[in-house]
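All protein chains but one are shown at their positions in the complex.
Chain nomenclature is as follows: A and B, assigned in order of appearance, with residue numbering initiated at 1 for each chain independently.
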Amino acid sequence: MTTLLRETLTHSSIYMPTPARIVEVEQFTEVEKWFHLELPSGFTIDHKPGQFVEVSILGIGEAPISICSSPARSNGSFELCVRRVGKLTDALHRLDVGSMIAVRGPFGHGFPIDRFHGKDIIFIAGGLGLAPLRSLITEVLDERGKYGRVALLYGARTPNDFLFPADLAAWADRDDVECHVTVDRPSEGWDGPVGVITTLLPKVKFPARNTVVAIVGPPVMYRFVLDELLAAGIAEGNIWLSFERQMKCGVGKCGHCQMHHIYTCQQGPVLSYAEVKNLEEALS
Amino acid sequence: MKILPKHSLKAWVDRLRATHRVVAPRETYGQYIFEEIENADDLVLDYHTSVLPPKKYLLPPREDLFAFNAKTMEMSPLIEEIQPTVIMALHTCDLHAITLLDKIQGTGHTDQHYQARRRKTTLVSIECLKPCMDHAFCKSMGTLAVPEGFDVHLTDLGDRYAVEIGSEQGEQLIEGLSLFWEPVEADYDRVNQVMAGKWPNFDYRLDCDVTDLPDLLAANQDSALWDEVGDTCLACGQCTKVCPTCYCFDVLDEIDLKLEHGKRIRVWDSCLIEKFAVVAGGHNFRSSQARRLRHRFLRKGKYQYESYGLLGCVGCGRCALSCPAHITPIGLLNTLAERRRPATEEASSQS
Partner (left out) sequence: MKPKVAFFEFTSCEGCQLTVLDTLQRHPELLEVIEIVQFREAMTERSDDYQIAFIEGSCTRPSDEAKIREIRTQAQIVIAVGACAHLGGINAIRNRMPLDDVREYVYGDKKDWFETYPARPLSAVIKVDAVIPGCPIDRDEFAMAVTHLLQGRMPAIPDYPLCIECKLTENVCMFLRGQTCLGPITRAGCDAICPSCGQGCEGCRGLVPSPNLGSIKDALRERGMTEEQIDARLSLFLTYQTMQMDGVTPA
């Protein structure tokens, strides 16, 4: 199997993607769509949870998108959950099964999963943040025995905005995963919790020591969640966050994703709170 | 070392032009731009700085990355057959800048486009014997001497050039040419004399030692000066375009009206532009001009030093010359140093 990166090829280009075919789609919400993509035969995505790919539509452009599928289940294919929010994602949403796109990657550092072994894990997802976390959650649950207690806290704007409904139902059914969801605004028929994601934190009664937390969500969520976690005594080095930035290259060259000295596309997108706590541009 | 009599310079350039594209500074509107020379007579070695630095031959302002057919999904890398190129008359500041770019482009994921151009490019630098313009501060930045890894370096000895060869690629430019002479004792004396005589012509313009720069910037991240200077900054981005060490880029697709044949290209970008750090959805992670300006200075004076062991500023002064609002690194850094001074003195008197 060949990986997608072309850096060792002198006469190729690290910026040239590999074609991929859309083999399955599901419209999760009005603006979020799930894509199952297949690589040409012989290619593998070979990613780690938390890594991203640069997704191309030739003639439109390229954008960084986190992989939402489990590495163990990739086998020449992978999945993306995409919010329609710019020129590339607009165009991507208009594509259907059978369409060809192109991808480069995977890039960056994902979640350091070997450091999670034996520990209690809290996954905290806000909105689209569930997409990269799903890759990690699936990986953890596939090898459930390696970890302590596992909890998922997931907040969406409304009950209509939940992503991965089938996965959510399956996780909620398991008795070895604590699953808590909340919405900012309820709709009719919703009898679950209403409120921001931090209101779910008291429901998880893990000891602060040896608990690792993986957080992905919108920038505004990070500050509030971090305050609570730090107050609860979670170690700074045990809190892992994924950072969304503009990334034109994915390979530490174009400069767009820099947060102070950190190239988010290379050293990130997943970084520990200990690494970013003094970086104004990371948590502003 | 070899000796090239000045009257043989043109003959040498003619020989080079037979096998290479030779580019050199050419005067226009009182400034200089690097351009291919059509005639060895056009060669100018004595010039002040150029509008764009010679990096444009290694990282072109607009560069094709690959061609594609959007219908068939065929793609071909456009690592074109690059013409062997000799860049003449680089100042040592620009040579230092290329040393940094070599490191950056060769670290982590290798940029094959840069590498391909770099392999085909030979650099002929020239020793600066007097400041090229008021804005230059190369002596303060430690870039007034030729760095390791140069190809061919010339020093003007009056009626002849001392020619140092620093690489195999450089060696190939003079190999077997009878234009070059072996030096005699007097040539070595003359080189020493010229070199010793040049240093007093340059001033240290930075009010702190260059090695203090990363600390100076680190200590002043919250300085009010960023807001003050940010207010005057036009955000025109010229400073980043003319900078010999800036390499940020944007990526664009071009496609024909039939939506079939196209190219992906990259274009020099600028971190001083408002949208540079905006993500899809609209959040701007560097939302004020003060922060963007600070990012540029910290990147040059701190981050790149930490990542690559070399400062991102070589003191060429191009940004200072080109800024319509007269924001200059010397002005800004010296103000930071000056404002810090009382506090530092206080601290040292307490200890």
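In this section, a contact is a pair of C-beta atoms (placed from the backbone, for glycine too) under 8 Å apart; a residue touches a chain by one contact, two chains touch by 3 or more.
Note that the structure is a prediction, hence the values are computed from the model and not measured.
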item: Among B:Phe68, B:Trp268 or B:Phe285, residue touching the chain not depicted; value: B:Trp268
item: Residues of chain A (touch criterion as defined above) contacting the omitted chain; value: 59-60, 87, 90-91, 94
item: Absent chain, residues of chain B that touch it; value: 28-31, 33, 51-52, 56, 61-62, 231-238, 241-242, 254-259, 267-268, 270, 273-275, 289, 321-322, 324-325
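Please note the rule applied: only the chains that are shown with their structure count from here on.
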item: Centroid spacing, where centroids are CA-atom means, of chain A and chain B in whole angstrom; value: 38
item: Of all residues in chain B, those that touch chain A in their complex; value: 65-66, 68-70, 73, 75, 77-79, 104-105, 107-113, 115-116, 221, 247-253, 255, 259, 262, 264, 266, 269, 271, 276-281, 283, 285-287, 291, 295, 298-299, 302-303, 306-307
item: Residue numbers on chain A that touch chain B, as the complex places them; value: 5, 7, 9-17, 19, 56-63, 83, 85-86, 88-89, 100, 102, 219, 244-246, 248-249, 251-256, 258-261, 266, 280-281, 284
